[in-house]
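Only one protein chain is missing from this complex, and each of the others stays in its spot.
Up next, subunit A:
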Amino acid sequence: MAYLDHAATTPMLPAALDAYVAAARELGNPSSLHAAGRGARRLVEESRERVAAVLGARPSEVVFTGGGTEADNLAAKGIFWARRDADPRKRRVVASAVEHHAVLDAVEWLGRHEGADVTLQPVDAAGRVDPAEFAELVRAHGDEIAVVSVQWANNEVGTVQPVTELAAIAAGAGVPFHTDAVQAVGQVPVDFAGSGAAALTLTGHKVGGPVGVGALLLGRDVPCTPLLHGGGQERDVRSGTLDTPGVVAFATAVEAAVTEREEHTARVAALRDDLVGRVRAAIPDAILNGDPDGRLPGNAHFSFPGCEGDALLLLLDAQGIYCSTGSACSAGVAQPSHVLLAMGADDGRARSSLRFSLGHDSTKADVDALLVALPGAVERARRAGAWKTPR
């Protein structure tokens, strides 16, 4: 078995799992006032401080959520609602064209149901937003923009965005800048204060923590209307009883991922470079998608001309190689990746792509196993693709 889909989810770190189990044995709702509640509250607040400390945030800026999708929705919708309510002219929402669907679909929903004017900022062939173009947009429409959302790094092709530059441009016009850093934390240096972002999304299960726990780092002065109403936990911005063991395990994983980042990424990037080089040698017409340099250390994303990504996936799966087409499914049917289309790829190239993503437990043996299976799979997938071409 070779697991090359760490960008989808990565195994829990033993320390995070141990922390989860230990905390799950304890009783107490962190909102309760008695000793049991205070014990749970202490675990939550210590976790908040640990997360804040390694990400350049203040503890009060950490809003725990039920994962990345919720944090993205809270940022996009919550900041839009709050800013538009304060000033009805602020109806424009800006997002990059290559956002994860958690942002993209939230933004499009605002357009359909809340009267937002949605601007999808284009990207270049590497998947990168051009700061000069963005500056122009902000110059022209700054006083209408309610919120901007540009991911720190792309989940499909791994391209890292010039977040600090973009955030500074937005801040210059007084526009809150949100960044989805789900794929970035633990992979590249992420410093909330240093980035200039108003809000930042992260999630546990991409860094060795549990699924279902994440956070929105939200500046104290950033207005945000809640999505979830209830008990008023988490700064009145996010209600719901806090998942104490989840939060503890999340903090453990985030702390480990960030503090061990340099060592981890040096190792993973070397493995990834080996993978890329060998894939190119074995399949000379394979196209490496994304920024060749400014990309996540664990990401390798290729188009294999003449193949369908889902046929390749099936063939590799059958040989115990786990990877992803990286793009979303609609009704279980693979759609051409909106990310690759935004990068200027044609439909065929967008459908012929496959993502290999490495993580903390990846080894050379995983890459070896891939290279044993891949050339035959590509050959077969090409034959299988031929039936679709007009005869």
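The criterion applied here is as follows: a contact is a pair of C-beta atoms (placed from the backbone, for glycine too) under 8 Å apart; a residue touches a chain by one contact, two chains touch by 3 or more; residues count from 1.
Following the convention adopted for this analysis, contacts and distances are computed from a predicted model.
Here one chain is missing from view; checked against "Electron transfer flavoprotein small subunit", "Ferritin-like domain-containing protein", "tRNA-specific 2-thiouridylase MnmA" or "Rod shape-determining protein MreD", UniProt names that protein "tRNA-specific 2-thiouridylase MnmA".
Within the complete assembly, A:317 is the residue of A:85, A:236, A:317 or A:347 that touches the hidden chain. Along subunit A, the points of touch with the absent chain fall at residues 310-311, 314-315, 317-318, 329-334, 380-381, 383-387.
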